[in-house]
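A quick write-up on the structure given underneath.
Omission of a single protein chain aside, the complex is shown with its protein chains in their original locations.
Labels for the chains are A and B, by order of writing; each one numbers its residues from 1.
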Amino acid sequence: MTSEVLISLLISGVRVSALYCLMALGLTLVFGVGKVFNYAHGAFFTWGAYIAWALHNGFPDLAYPVVFVITIPIMFAFGAVFDGLIITPLRRRPGWMFTVFIVTLGSALFLDSLALVVFGPRYKSLPPLIEGNLHIAGSVVSNHDALSLLIAVSIVIGLGLFLSRTMQGKSMRAVAQDTVGAQMVGIPTNIVFRYTFGLAGALAGISGVLLAPKTFIFPIVGWPILIKAFVIVVFGGLGSVRGTLYAAFILGMIEVVISYYIGAVWALPFFLVVFWIALVFKPQGLFGLAEG
Amino acid sequence: MNINKKTVLISLSVIAILPLIFRGNPYIIHILTLALIWSVVASAWDLIVGYAYVFSFGQMALFVIGGYTSSMMALYWGVSPFLGMAAGAGLTALAGIVIGLSCLRLRGMYVAVATLGLHLVLPPLLLQGRAYGTGGSRGLGSIPPIEVLGQPLDMFGWYYAAFGIFLAMLFLIDRIINSSTGLAFVSLRDAHAAASSLGVNEYRYKLMVFGISAFITGLMGGFYSHYIGVISPTILGTDIFLMVIAMMLFGGLGRFPGAVIGAFAITLANELLRPVGHFRHLILGAVIVATLIYMPQGLIGLLESLGNLMSRVKNRCLNMRHKETT
Partner (left out) sequence: MNILEVDHLTLRFGDLAAVKDLSFEVEKGEIFGIAGPNGAGKSTVFNIITGFYHGTGKIIFDNIDISRLSTHQICYKGIARTFQIPQLFLTLPVIDNVRVGAHFGVQGAKNEKKNMKEAISLLGLQGRENVIAANLNLFDKKRTMLAFAMATKPKLLLIDEPIGGLSPTETKELMALIQKVNKELGLTIIIIEHLMKVLKQLSNRLMIMESGTNIIIGPPEEVVKDEKVIEIYLGRSKHA
């Protein structure tokens, strides 16, 4: 392996990992705090990309980075409303985890179909955030990729600070550890669930806008990403932010290497095999919390 | 749920004569045949999820394994569909047991996650398996149909063949539910610690329910592939997956034979809504969410509650009349 290939793989790996990480963090937070496995998370990704596309096409005078920034609070609201309308009302029922599981699946189908109906089946494309390429150490990296990496890393760091330093972040961690205890000390758990979902929506939406320019947008574009995020989250430990980080990077790196040497189409099967092995031998994942 | 025998016999008789009523309309008979197939698949799924509370979401994957096995055996080795279906069912049962083994120590939602993983793994594997004869993304076509006395079945033949398997499989499921095995499933579902302390071997029954539901599902997968003549990874799409789940939920989880009612209702609705195109999936998603929110015990649960309500009203009336006369 030449040093050029190595660096190129490293850069791709870090970029891919960071983006998967964003997506996976949304899932992990919702599971850790809300105890919900949100199968509609992929639909959040899809809709984030579509909304950005709609804004970009509907308001051509808006600079694209501005569109990106506007999409974020829209997706936050999307997630928060989803929780408020559908998920949290069901928590009161016994056996709600199973019900919610299927409801999120049903919602995923609904949202995918809605996208199909509203936007039509033709593939759409999103432009990259900035055009142009960089030349680093002999390999070519697009500006968009570099920027994505920067954005992803900043968000991860920001999220870490948010969770450890702010009141809202700490509330989230409290609810994740002990929902009833958190209620007893006066934390408004329903609101915490709401903005956790909102955060997940925003993270998925950002991932959508960052990743979409590299592929196209179509109604079920969110699924492969969801599957990978799913695997990362389980591998790292459902509910553990640290675990998700490590898992995203390990799996992202391995995917890039496999894509390079064997072929990109084996990436997904590889993920799924890892997933299965992890579940059978260590269901709690790398840093996982107790079993089901 | 105890539906009285008369209702069962009447319903079965109605199903038996349906194709005669619609004999001028092959399309309707086709839909009814599909409804029969899905009834069995949904009932087998209900056995493991609704009765045993093992959240297996790999059932469609098992359906596909059964289907591909039987088809490939017929296409490449000239095996008769009867044998192929049986082999497919057996292989699928084995797969079910292997999956069960890997899920033994997993609780609740983790089983869902693991088995859904199987469901998600299969399409890429099938695509990559083109070199091994799986037909890649287009799947397998020209699958030999079931033949009786050298002639492929006609539409009546298919319907009654499906009906026969339907009767056999539902009878099997009914026997299991009402046997001590069914009791074991329910006891493990309701209070697994207490059940274990009373001598119920949890691992054994978990494996059993995986194996049985996998066998039945694999058998139907084989039948389906010979009936339609084509099988491809599209069966593993989210829409069909959720459709079968909707059948279970709509009828009533853990309320045999709710899944049968659900299967007929959803299959018919699915066909009626075909002209609407992609709105169909929209409605399906909405139906699932709505059923879970407003009718969590399914149709049979609703009927049960209505029955309870009516008997309470009847009692109240009787009491009032009694009061009036005294």
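Everything below uses one rule, namely that a residue touches a chain if its C-beta (ideal position, glycine included) is under 8 Å from a C-beta of that chain, and two chains touch if they have at least 3 such contacts.
All figures in this text were calculated on a predicted structure; none of them were measured in a lab.
*Asks:* I'd like to know which visible chains would be in contact with the absent chain if the whole complex were considered.
*Replies:* Looking at the entire complex, the absent chain's contacts are B.
*Asks:* Touching the absent chain in the whole complex: find that residue among B:Val148, B:Ala191, B:Leu272 or B:Ala290.
*Replies:* Once the missing chain is taken into account, the touching residue is B:Ala191.
*Asks:* Considering the complete complex, identify which of B:Leu101, B:Leu125 or B:Leu183 is in touch with the unshown chain.
*Replies:* Missing-chain contact among the listed residues: B:Leu183.
*Asks:* Using the touch definition from the top, which of B:Gly24, B:Gly199 or B:Pro275 touches the missing chain?
*Replies:* Considering all chains, including the one not shown, the answer is B:Gly199.
*Asks:* Take the complete complex as the reference. Which residues in chain B touch the chain that isn't displayed?
*Replies:* Considering the whole complex, chain B reaches the absent chain at 180, 183-184, 186-187, 189-191, 193-202.
Throughout what follows, only the chains that are shown with their structure count from here on.
*Asks:* Calculate how many whole Å lie between the centre of chain A and the centre of chain B, each centre taken as the average of the chain's C-alpha atoms.
*Replies:* Comparing mean C-alpha positions, chain B is 33 Å from chain A.
*Asks:* Which part of chain A faces chain B closely enough to touch in the complex?
*Replies:* Residues of chain A touching chain B: 37, 86, 89-90, 93, 97-99, 101-103, 105-114, 116-117, 220, 223, 227, 230-231, 234, 265-266, 268-269, 272-273, 275-276, 279-280, 283, 291-292.
*Asks:* Flag every residue of chain B that touches chain A in the complex, lowest number first.
*Replies:* 55, 102, 105-110, 112-114, 117-118, 120-121, 124-125, 127-128, 238-239, 241-242, 245-246, 249, 278-282, 284-289, 292-293, 296
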